[in-house]
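Excluded from the complex is one protein chain; the other protein chains are retained at their positions.
Note that the chains are named A, B and C in the order they appear, and that numbering of residues resets to 1 at the start of each chain.
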Amino acid sequence: MPFIPHTQQDVAEMLSVIGVDSIDVLFDEIPADLRISGLRDIPPALNEMALLRLAATRAEQDSGKLCFIGAGAYEHHIPAAVWEVATRGEFMTAYTPYQAEASQGTLQVLYEYQTMMARLMAMNVSNASLYDGASALAEAILMAMRLDKKNKIHRIVLPTNLHPHYRDTVHAIVRQRDTELLAIPFDAHSGKITVEMLEKMMPDTFTAFVIPQPNFFGVLEDIDTLTDWAHARGARVIAVVNPLAMALLKPPGQWGKKGADMACGEGQPLGVPLASGGPYYGFLCCRTEDIRQLPGRIAGRTRDTHGRNGFVLTLQAREQHIRRARATSNICTNQGLLVTASTIYMSIMGATGLRDVALTCHANARLLRDKLKAVAGIRCYFESAYFHEFLVQLNCPVDGVLTQLHKKNIQPGLATKTYYPELGECLLVCVTETKTPADIDYFIQQLICAM
Amino acid sequence: MPFIPHTQQDVAEMLSVIGVDSIDVLFDEIPADLRISGLRDIPPALNEMALLRLAATRAEQDSGKLCFIGAGAYEHHIPAAVWEVATRGEFMTAYTPYQAEASQGTLQVLYEYQTMMARLMAMNVSNASLYDGASALAEAILMAMRLDKKNKIHRIVLPTNLHPHYRDTVHAIVRQRDTELLAIPFDAHSGKITVEMLEKMMPDTFTAFVIPQPNFFGVLEDIDTLTDWAHARGARVIAVVNPLAMALLKPPGQWGKKGADMACGEGQPLGVPLASGGPYYGFLCCRTEDIRQLPGRIAGRTRDTHGRNGFVLTLQAREQHIRRARATSNICTNQGLLVTASTIYMSIMGATGLRDVALTCHANARLLRDKLKAVAGIRCYFESAYFHEFLVQLNCPVDGVLTQLHKKNIQPGLATKTYYPELGECLLVCVTETKTPADIDYFIQQLICAM
Amino acid sequence: MPELIFDLSRKGRCAHAQLPPNTLQNATDIPAELLRVQPAALPEVSELQAVRHFTRLSQLNFSIDTHFYPLGSCTMKYNPRGVHKAAQLPGFLQRHPLAPESHSQGYMACAYELQEILKSVTGMRAVSLTPMAGAQGEFTGVAMIRAYHHARHDRARTEMLVPDAAHGTNPATAAQCGYTVREIPTDADGNVNIDALRAAVGPQTAGIMLTNPSTLGVFEQKIKEIAAILHDVGGLLYYDGANLNAILGKVRPGDMGFDVMHINLHKTFATPHGGGGPGSGPVAAGERLAAFLPTPMVGKSATGYEWLTAKACPQTIGRLSTFMGNAGILLRAHFYARLLGAAGMQRVAEFATLNANYMLKRLTAAGFNAAFPKRRASHEFIITLKKEAKEYHISALDVAKRLLDAGMHAPTMYFPLLVPECLLIEPTETETREVLDAFVATMILILKEMQTQPDKIKQAPQYLPVSRLDEVAAAREPEVVAGQEVIEHA
Partner (left out) sequence: MPELIFDLSRKGRCAHAQLPPNTLQNATDIPAELLRVQPAALPEVSELQAVRHFTRLSQLNFSIDTHFYPLGSCTMKYNPRGVHKAAQLPGFLQRHPLAPESHSQGYMACAYELQEILKSVTGMRAVSLTPMAGAQGEFTGVAMIRAYHHARHDRARTEMLVPDAAHGTNPATAAQCGYTVREIPTDADGNVNIDALRAAVGPQTAGIMLTNPSTLGVFEQKIKEIAAILHDVGGLLYYDGANLNAILGKVRPGDMGFDVMHINLHKTFATPHGGGGPGSGPVAAGERLAAFLPTPMVGKSATGYEWLTAKACPQTIGRLSTFMGNAGILLRAHFYARLLGAAGMQRVAEFATLNANYMLKRLTAAGFNAAFPKRRASHEFIITLKKEAKEYHISALDVAKRLLDAGMHAPTMYFPLLVPECLLIEPTETETREVLDAFVATMILILKEMQTQPDKIKQAPQYLPVSRLDEVAAAREPEVVAGQEVIEHA
């Protein structure tokens, strides 16, 4: 009876207290014709020893790869202390801190996290997390729609150089409402959104403009110009950023003359392992005046009856368990433990550490990029400024190259053909601080063999 | 500056408080001709990222083996909870609980450990650990010598079927004193110590008789007969046992009419990973009346000023930091964390769990043994009762077979020729609960190929 | 309370062992106008300071690993460490979500098997694992219902029915999907008021969101009738799986007539709650709705496991997360299920129910009032302190805080909203009878204290790092980030 502590005597005595003969009787309110006698097609129980062996075999199958894929999830070094501390039982096995006095640990962490994230984004306030980057963007758009009291029809400008999965997610979530999602194409030469294109294609009024930095191709947008352009048209600017990059790049709160209105994105680069895509966490920051439309939990500082500092979940009146159908969002369980890890990560790395990591990523990317350019049959698709990811075009089918390199346990990047067939045989390549010069040379050497 | 938190400002201000110009001045009492300017031949600093990659490479080199070696260290399943909890910072980064009030966690664990170990051995008392099995035996022998007020010359009977490394360690440690270590050979047919041999070879009086259970060959000794024989001659009996086996086999406190006088051994089978041989821990139990000669730390229950229960290190007057040259032992730092893990292990497994593990080890060993017997060219050397380890003799050189199986990542057992050349081409094979029928079949199949 | 990590910060301090080698760092060719000028004011601390700070913070929490945590509707059961260890294997942690299928067969095998297990447990036809918590599962299900109606060119269905006892995520989700929420009242025994339901349904009805057993801790006996009422008018049934722990292997939502449902893996499948998350809310669907499930899912072919995306699932409602949901939680749930096997799952429901009924019996015997005295408890039950509130002016909140002082986490308070001064108590199957008895004993003690020393209750908690916190002040002037002054405004 895994995890069940009852002795036979316990069961007998408990049943007699209840006044029934068997546990089965406790289910007597369930219509008999609905009850089943057992479950089918479930493998027999393993003990922990066998389970760990099975798990090791499975994990082994997927391991030992040299990964140059980015595209929204980035391999970074995570100090061992981060998860050693985050997975302490007291953090990991607690629930949402509804009983504040018994949850000051988690609550203070959330408060510290909000502060760090707001500072990193140069924004006023942050919530305590959403599910992931793509759904955080969807929530940001819904928030912008709530804030927009002027426009009847909510138009949202979504550039096509935004991560395709983000666009898909936004579509799946936001199209439940009456919204227009406007796709604005990127400049074919630079890979960026340009004001020319915007002026040509966009309506006069719209609710919000989503600006990715860097964009899906790793290219850096002219964020000041774009922000000011949108603000001039009375729209809100939603920044979708890589938070690690913000240690190096201009943060959303400083874009253009007034700064972006919301900043959101994927928290994964800040101390969360790749882990097949999750659990990660979405972050969302905004201006102080908009806080009551900010979805998700928020921790706040207050005082106890003796005047001592303490923390609580605050502004709960926005949330579903109080406001129900009129809540700012339906989100309840969020990604608390990831935020805990991220808070420890940011504390250990500090601003300098984060910036050094971002710089090293960039420098490594530059190194590989320069070496790739020197390979016959490869060209860099866009010659714009970039962070740690870039698009290269091959003069031969990408699929064949991929197959060969996969056999060598190299993941050379993401083939973009499914998403952007018009770009041809392209590969989106990412390099982080985890790659050594030797890794880069090995990649080049194997790529040349495979082409 | 890894792990040093000082800012430049800190250093400047601290130096000015001290009243010196530089840190270097703080070393001015050291004769100048002794001071060195730096260390040579030390590799340059790595960051944690590079270190983890190096460590992973090294660990990878040694991993993925199917291990049938025992010989004093045994591969067992360890519930994940054991080390998750034992390595919590509060256990792992505390010192010896000298300040009892600030160390009740560790002290209660030690008290619970002592209780469990005493119960497992069916002895009165236990200390809080020694270094490892071999050195624990040496300490037990020294203890027996202190307790023996009758004999001028201390003779210790050490059978040759005791683990050769234990015998070596005892020699290295005990021969610093005036002692006679008497080697008593085992019966060539059964692998056991026999009373006939003892009567023939042993002097009338001696201080202590060391009885291993199981012995090095995995064979079970006639512990009742041997214990009574030694007691009849006024000697003390020191049991050296595999503690896991004691969940299944008769424990030392119940050997013969009066029980063994001391029980010691290697704690590793109780929740400690193989880990290249350490850290493990030695245990030592004895009779209540002998406790003041028991070496090592001991936790005891007492009360605080309000009458509440609490725990302290007790009987410290035996120890070196008080008694100095007249201490029962020089041991100071022991193997506390291993004992913590072992205590959690024993708690989770319980008596039934331990017994089930021991039974499964035995049953698995029996399965492999039967299958090996059926292989042409292999015979079981001893036909005595055994626990989970046994000796087989090959009709071809062991070394060649080993080389071949090692190439297949199988470690088929320990070649005993270095220790017992007279036994010929023998292999000491161990099977624990970690091996599946498929593992056993694979072993057999590869062995046949290699012979 | 400990200092803030920012108070430990000193300019120039850092965790040196974590810095990348600075060989290439200054080689940036990024234009200056794109760069950050002033570094973010993150804490500058040593590694030891960070470890010590967060270790000490952790000790301020109650958690399953340290306390009994009978938080109704949350299923705070033991989170097996073996499962955690298995999911944390480097091979799993290092896999990139977009790694090729040939480099992903280990993970995909686990995900596929979990889909199969959840199909079996729910009695549904297909499962998508991507929703990242219960509420996202609800969103998924309701969006699928909407897609179903739209696919049938039925755009007149604008209402979603929700019982008044429902969890707040139900109405919030329905609204987020563009539905008008219509509340259905509960009758005196905790069942949905069938007459009211009949009166509410019509051609405008998209569906109903139900949990069963409900959040009132009782099993909705007329569930088949309810299903018929809905199906008859062309509406569909959504099952909120938060309470699945009560019926695992005993009765299946698919058999009750539900069309779609989520499963809170972080409840029933024992994945840790992490102080608020992550969770995971896979969605299972029957005949009518399977085609609309979100992607990606895992399929199995002769050559191995493969991703099923929009190409293979043309009617999918699409993608709800950047990658494939909370994969690490899915692994944990899968491993947990493998440890239990089919029999183990049934035992979960049996012993959770045994524990709840035992506590209910003992508490009512001690004088507490059950909200639904005629009913069996499911895996949880409600007591109402209405009487005590009147007699002694002691509220459910007061009792909750007093329990904290006794070293036990409080039950869920004031939910469901329709039961006044209620405590929703869910012991789970992994707690011992002694722990339940200790809780009951404390409740009895508190009942005595109401008469003898009510202040002790009113002033609780006294033995925690802080006493009662002023939530009103916190919400009036929210201070949600530290030291606003240091934020660099644009």
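Just so we're on the same page, a contact is a pair of C-beta atoms (placed from the backbone, for glycine too) under 8 Å apart; a residue touches a chain by one contact, two chains touch by 3 or more.
Quick caveat, the model's predicted, so the values are computed rather than measured.
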Shown chains touched by the chain that is not drawn here: A, B, C
Selected from B:30, B:374 or B:438 as touching the chain missing from the view: B:30
Hidden partner chain, touching residue among B:201, B:351, B:396 or B:449: B:351
Residues belonging to chain A that touch the chain removed from view: 1-10, 47-50, 56, 79-81, 84-85, 89-90
Residues of chain C (touch criterion as defined above) contacting the omitted chain: 8, 10, 13, 17, 46-49, 51-52, 55-56, 59, 64-67, 78, 80-82, 339, 430-432, 434
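One rule holds for everything that comes next: only the chains that are shown with their structure count from here on.
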Centroid distance [mean C-alpha coordinates] between chain C and chain A, Å: 20
Separation of chain A from chain B, taking each centre as the mean of its C-alpha atoms, in whole Å: 48
Rounded Å distance, chain B centre to chain C centre (Cα mean): 46
Chain B residues counted as touching two or more neighbouring chains: 47-49, 79-80, 85, 89
Numbers and ranges of chain C residues touching at least 2 other chains: 13, 17-21, 45, 47, 51, 55, 80, 82, 84-86, 90
